[in-house]
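Pasting a structure here, questions to come.
With one protein chain held back, the other chains of the complex are shown just where they sit.
The first chain written gets the first letter, and so on, giving A and B; residue counts start at 1 in each chain.
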Amino acid sequence: MLLIRCPYCEEERPELEFRNAGEAHIARPTNIAAETDDDFEKFFFIRANPKGVIYERWRHIHGCARFFNAVRDTVTDKFVMTYKAGEPKPAKLPGAAK
Amino acid sequence: MAKAAAKTKAAASASVERRPALAGRTLSAPGVKVEILPPAERVSLRAPQASVAALSKALGVTLPVKPKSSAAKDGRTALWLGPDEWMIIDEAGNDPLADCAKVTALHSAVGISHRNVGISVAGPAAAVTVNSGCPQDLSLEAFPVGAASRTILGKSEIVLLRIAADVFRVECWRSFSDYVFTLLSEAASDAAN
Partner (left out) sequence: MNAMFRISGAGRLSQAKTASFSFDDKSYTGIEGDTLASALLANGVHLVGRSFKYHRPRGVLSAGAEEPNALVQIVRDDARKTPNVRATVQELYDGLTAHSQNRWPSLSFDVGAVNDIASPLFSAGFYYKTFMWPKSAWKSLYEPKIRAAAGLGVSPGKPDPDHYAARYAHCEVLVLGGGAAGIAAALAAAEAGVRVILADEQAEFGGSLRFESGARIDGQDGYAWAQAAIAKLKAMDNVRVLSRTTAFGYYAQNFVGLVERVSDHLKNPGRELARERLWQVRAGRVVIATGAIERHMVFANNDRPGVMLASAARTYLNHYGVAVGRNVGVYTANDSAYAAAIDLKKAGVNIAAIVDLRDNPAGPAIDEARALGIEINFGRAVVSAGGKLRVSSMTVQPKNGGGGRTIPVDAILMSAGWTPSVHLFSQSRGKVAFNDETKRFVPGTYAQDCVSVGACNGTDGLDAAVDEAYAAGAKAAKEASGKAGKGAKPKVDAGESWSRGMLGAAPGAGPGTTVKAFVDFQNDVTAKDIRQAVHEGMHSIEHVKRFTTNGMATDQGKTSNMHGLAIAAEELGKPIPQVGLTTFRAPYTPVTFGSIVGHARGALFDPTRRTATHGWAASQGAVFEDVGHWKRAWYFPKAGEDMHAAVNRECVTVRKVAGLFDASTLGKIEVVGPDAAKFMELLYTNPWEKLETGRCRYGIMLREDGFIYDDGVVGRLAPDRFHVTTTTGGAPRVMNHMEDYLQTEFPHLNVWLTSITEQWAVIAVQGPKSREIIAPLVEGIDMSDEAMPHMSVREGKICGVPTRLFRMSFTGERGFEVNVPADYGEAVWEALWAEGQKHGATAYGTETMHVLRAEKGYIIVGQDTDGTVTPNDAGLDWAVGKKKTDFVGIRGLTRPDLVAKGRKQLVGLKTKDPKVVLEEGAQIVADPKQPIPMKMIGHVTSSYWSENCGRSIALALVAGGRDRMGQTLYVPMPNGTIEVEVTGMVFVDEKGERLNG
């Protein structure tokens, strides 16, 4: 069982309290009704599913109930960092090579 | 705000009896006692930071803003559950929902007195008992007296409040109370070993 740092609770908590919520930084278009079929497909269906660093959403559903963002390595299953929902993608990851 | 909030407290004119879930159930084991607590008034309170002062004043207890903490005064406890979420538990027979209704500052107050059941786990083996199904570190360093958190107990969500070094209050939803009480009871029997 992993420990995940909740950016709202400001501490690491057991994975059992959390739920994954898919890839992060996919904003719903503000005028979604006007999206083309291709754009809607990209928005709704297409996901990166990378091997390595992924930016994804988690919810501390059995804790503070907040959605937040996490950077995780899909190979090592290690969390690199977590940050609050709405905050931009971190420009630089801790421990990452320049 | 909250004009139509239902006041769930029984009026004096109630012609039907209240039947709380598992009322009176207790279990004693070496080092720990698990018991169903009497009904209490509860409010799920949601508000932005700007409203915290006004709500604190109306409730008579300062809403905590530090994660995993609580504040208590005169039989009323405010538990921090999230950055804009508190649970208010009133065990003194007063009505926190009515107090919130007087506040004009932005907030949401919803009565949940009947939604939850409170269970006391008390005794030297209380933390071990709760740890049978709760994965959090319940040492006094990590979860001091007054700490409060929504978390997991086995397969149920609970809210956990540490009232004293060896006393916890476990809050769960009404229909989960049988499961939670039974798990705590079974764990209590093992906890002193």
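The criterion applied here is as follows: a residue touches a chain if its C-beta (ideal position, glycine included) is under 8 Å from a C-beta of that chain, and two chains touch if they have at least 3 such contacts.
Not measured: the values here are computed from a predicted model.
Take chain A: the residues that touch the chain left off the picture are 1-3, 14, 19, 21, 27-28, 31-33, 35, 37, 40, 44, 57, 59, 61, 65-67, 77-78, 85-86. Residues touching the missing chain, restricted to chain B, are 1-8, 10-11, 13-21, 39, 44, 46, 48, 84, 106, 108-116, 128, 131-139, 142, 154-156, 173-176, 178-179, 182-183, 186-187, 189-191, 193 (touch as defined at the top).
One rule holds for everything that comes next: only the chains that are shown with their structure count from here on.
Here the CA centre of chain A is 31 Å from the CA centre of chain B. Note for the complex: chain B touches chain A at residues 67-68, 81-83, 85, 135-136, 149-152, 157.
Partner chain B is touched in their complex by these residues of chain A: 1, 8-11, 13-14, 16-17, 62-66.
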